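Accompanying notes for the structure given below.
A protein chain is absent from this complex, but the other protein chains hold their places.
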Amino acid sequence: MVKNEKMPLQDFLKIREEILQGWPTGEHPALKLEESVKRLKSVPPHKNFALKLRKAKEEGITLVQPRAGVARLDEHIELLQYLEKVGQADFLPSTIDSYTRHNRYENAEDGIKESEKQGRSLLNGFPAVNHGVDGCTKVYENVNVPLQARHGTPDARLLSEIIHASMWTSNEGGGISYNIPYAKIISLEDTIRYWQYVDRLVGYYYEQGIELNREPYGPLTGTLVPPCISNTVAIIESILAAEQGVKNITVGYGQGGNLVQDIAALRALEEQTNHYLKLFGYEDVFITTVFHQWMGGFPSNESEAIGLIGYASTVAALGKATKMITKTTHESQGIPTKEANAKGLRTSKMVVNLLKDQKAPDSSELQEEIDQIKKEVDSLIHAIVKIGKGDIATGVVKAFKAGIIDIPFAPSELNNGKILPARDIDGKIRILEFGCLGFSDELKDFHREKLVQRAKIQKRELSIQMTIDDIYAISEGCLVGFTKD
Amino acid sequence: MVKNEKMPLQDFLKIREEILQGWPTGEHPALKLEESVKRLKSVPPHKNFALKLRKAKEEGITLVQPRAGVARLDEHIELLQYLEKVGQADFLPSTIDSYTRHNRYENAEDGIKESEKQGRSLLNGFPAVNHGVDGCTKVYENVNVPLQARHGTPDARLLSEIIHASMWTSNEGGGISYNIPYAKIISLEDTIRYWQYVDRLVGYYYEQGIELNREPYGPLTGTLVPPCISNTVAIIESILAAEQGVKNITVGYGQGGNLVQDIAALRALEEQTNHYLKLFGYEDVFITTVFHQWMGGFPSNESEAIGLIGYASTVAALGKATKMITKTTHESQGIPTKEANAKGLRTSKMVVNLLKDQKAPDSSELQEEIDQIKKEVDSLIHAIVKIGKGDIATGVVKAFKAGIIDIPFAPSELNNGKILPARDIDGKIRILEFGCLGFSDELKDFHREKLVQRAKIQKRELSIQMTIDDIYAISEGCLVGFTKD
Amino acid sequence: MKTVVIGVIGADVHAVGNKIIDYVLSKNGYNVVNIGVLSSQEDFINAAIETDAKAILISSLYGHGELDCQYMKEQCDEAGLSDIKLYVGGNIVVGKQDFIQVEKRFKKMGFDRVYPPGVKIEQALVDLKEDIGI
Partner (left out) sequence: MKTVVIGVIGADVHAVGNKIIDYVLSKNGYNVVNIGVLSSQEDFINAAIETDAKAILISSLYGHGELDCQYMKEQCDEAGLSDIKLYVGGNIVVGKQDFIQVEKRFKKMGFDRVYPPGVKIEQALVDLKEDIGI
């Protein structure tokens, strides 16, 4: 059974040898550790993700980052430059294509070739492994802000080696968050191990004096995920990363829709991540937060979509998230053009800049929501630690099996899939069906009451139809769903 | 000296005769009062501004309304229909052109002719007086939501007669708010009398069983107006209107930029309008609020402009304004196309719909700001009543002369023009120079302290440069201005 | 009760729509065989043969739909499913494209019904009833 234990350097180096053989681009002089260390040390502060985040946190501002990635190297660079210049992105991503995410590098190779032939991207992202250190370094050299790989890759070991050696200073993902929402039957033990490796690599660099940023993927399925669940996963992945020596972590949260609950979730997330890291003995980890603009189904009308983006940005700024991942008016349709992407960024940035001097005032409603989320997270983490007999890695694997932790709408068969979320009458996300979720009766009663209240006001039954209406609601222009008839 | 006294019917009818002779369109069968009463009684509830506002207030939702007006009748109807259908406007305006606002109907006539000739509008609004009851009735018949005249007309008596007889059920303006920001040397006594007439007309209709809405113009110069000043004007105009028999009033406020201050201003405005109406003996006046999206200089980048619109909509919804006046991405450039106008509406509507189940939580920061605004308004109204020896109409005329009330950046020479606003470090609008403003020393100290704090943090001097930086700030993408050097 | 096979094709893991389609079609009187996300053409065809399905409803959200759906019709024909109705919906191509063109391409590939982004399964029920009954 996987354990939350730091990987011995020897083991790491041994696995590393294998990993680098996974694809020809794994053989590259820059992938000698002495060489990659040298390269990473040459990264100036303004291109270092970890340091730019530290600075933003100090200033109390919210920085913006888009998603973006295409198959061909030159087109990808052009795209990123456009987002930097026209979109004024503070951070740049390279969103990785779905073949690479499944380690299907040969398919990705075909995708690149076919894209070259047709002169347009046929892949839904940037195949970083195939472009290798040379390609990825070229990307790094052609932009002026820090770079991060964003993906959804259960086994991202080779990918991570390549991007860091190419001076990309941040990597998104985690053994849980890049498995359960992104895979069907990959073992959780395996993916936790894969990501322990990825974190160990970052820890190794830290030992050499290089601070890199890691970002557990917060929004999970992006669809009505109760804050306690995504926060719990983020905290556990932070602990797993910290054990491997990661010192700069950005925990994420996807907009739920209710302003107070979202700000509460962000605050609880930051506070509890810090709390649990200390509790588990990790003292000097620097924590920032990232807020994802609405991750569920978007409205198709572009004016409505940009309204949602403006609202999301307001929440991120008031909630003092250090970073915000932006969406675009094309969201409901398909991968955005660079123009649409840049526009979404500019709109978002305008709002966070306008609001940089403001934060959500303390209020009892906010405090109660923070307390509620914290209690729920405490309950889940307690249950996980208990079932893991004190080990959080073991615990989380067992907890998923037992349904103690359960992610709504996740495709993975390892997930219990019994939990059903729904909104209360204010639009806060609550839980309708708990499955085997590690909640006390008191917590369950709270959720049930809230939903009974909504059912009464809306004059309807408590049923899965509520959930379905809520899934459609935002794309139809409201928050709390209702059935028209 | 003008007094706050209900105009006797006889006087009203006598003036009316003259007024209707101001331009040939004043002679129309529908302008016989029996006839116009009949017409107004035929307006169905969904096309009655006053009633639709009552319903929205009951439901606790925020409705949206654009600004719009062009010279030619058919084009104007097409424009409004587009805004209703594509823009999903809840209320429609007819923004009146600048010649009509200055009663220069001959210039307006030329403008219409020239516009017909060139096939495009050369006027900056709809010349309702020239189009007369027939034209305005045609507008009414071709839309399905309530109509309102929006203008900036010191003497709007003929205009008001024509629009109400054409079944437009709301009229914006007031003797102060449509003088000081919109004229240079027109006597305040005169404009208060003109607007007493306009209100008396609405009062007359009420006596006949017809409820019309009136909306004092809230934002004044739209530029760093401290909430206490615009709220005071709105309250006074409400009292003046109520005295003439107006029963359905929408008090307005233009977005200042700081979320807490804006919500506080909306709350204080509604509470104090109700309070003072009762205090002055007007018992059964129904009050709603309107929030104007940012009325100052807009950013020229369209993505930034729409971000500002999204943020403004969030504030309106959280502040539970009953209505919101929307802006467009063309704002900094010129009068918007119908497409840009409709897009601004849709974005705004998306946000207020999303947020309809939410409101700003009570917090001490919010409560303190509400209390502060109320204290300031009390102080101003007290000074006005005092100098007017109990009469609010006399008082306000004298107060302007004495500078007890002073509107920043107003063009009118009747305005003292000594007050200088500036933002504090949170972006709340405070006052730097008071001139002769009717503030106690305690109030002044509060403002000064706030600005000294900003000066310290920004390491700069307290000076008019602060004000200038703040005027430019939002169009440059931040709230609290700073000088780059 | 008519049987339909539903699932998400290729390396695609978008599960939300799939779960809703399952629920809505079941509620509306169909026997739904849901093969879930990350399903290959073979998975669809095998499920259809085993359950004597009258229609296959393919979802593709992640952008590679055009590649993943190639030769699906031919594979069906070969497997003896030449009468089965073939539907596809979701975000079936990369990026925002003119749907008239997209529909043409997929119809040419042998799909009977092709749906643009944002068409909810509730709206497709009418077509399904028309094509295979209940």
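As written, the chains take the letters A, B and C, and residue 1 is the first residue of each chain.
One rule holds for everything that comes next: a residue touches a chain if its C-beta (ideal position, glycine included) is under 8 Å from a C-beta of that chain, and two chains touch if they have at least 3 such contacts.
Worth saying up front: this structure is predicted, and the values here are computed from it rather than measured.
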Visible contact partners (per top-of-document touch definition) of the missing chain: B
Of B:Pro146, B:Pro336, B:Pro361 or B:Gly427, the residue in touch with the unshown chain: B:Pro336
Chain not shown: contacting residue from B:Gln81, B:Asn124 or B:Ser187: B:Asn124
Of B:Phe126, B:Tyr182 or B:Tyr217, the one touching the omitted chain in the full complex: B:Tyr182
Omitted-chain contact residue, chosen from B:Tyr105, B:Phe409 or B:Phe439: B:Phe409
Residues of chain B (touch criterion as defined above) contacting the omitted chain: 98-99, 101-102, 104, 121-124, 152, 181-184, 221, 223, 296-297, 300, 330, 332-337, 340, 409-411, 464, 468, 471-472, 475
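We take it that only the chains that are shown with their structure count from here on.
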Furthest chain, CA centroid comparison against chain B: C
Distance between chain centroids, defined by C-alpha means - chain A, chain B (Å): 45
Whole-Å separation of chain centres (CA-atom averages), chain A against chain C: 30
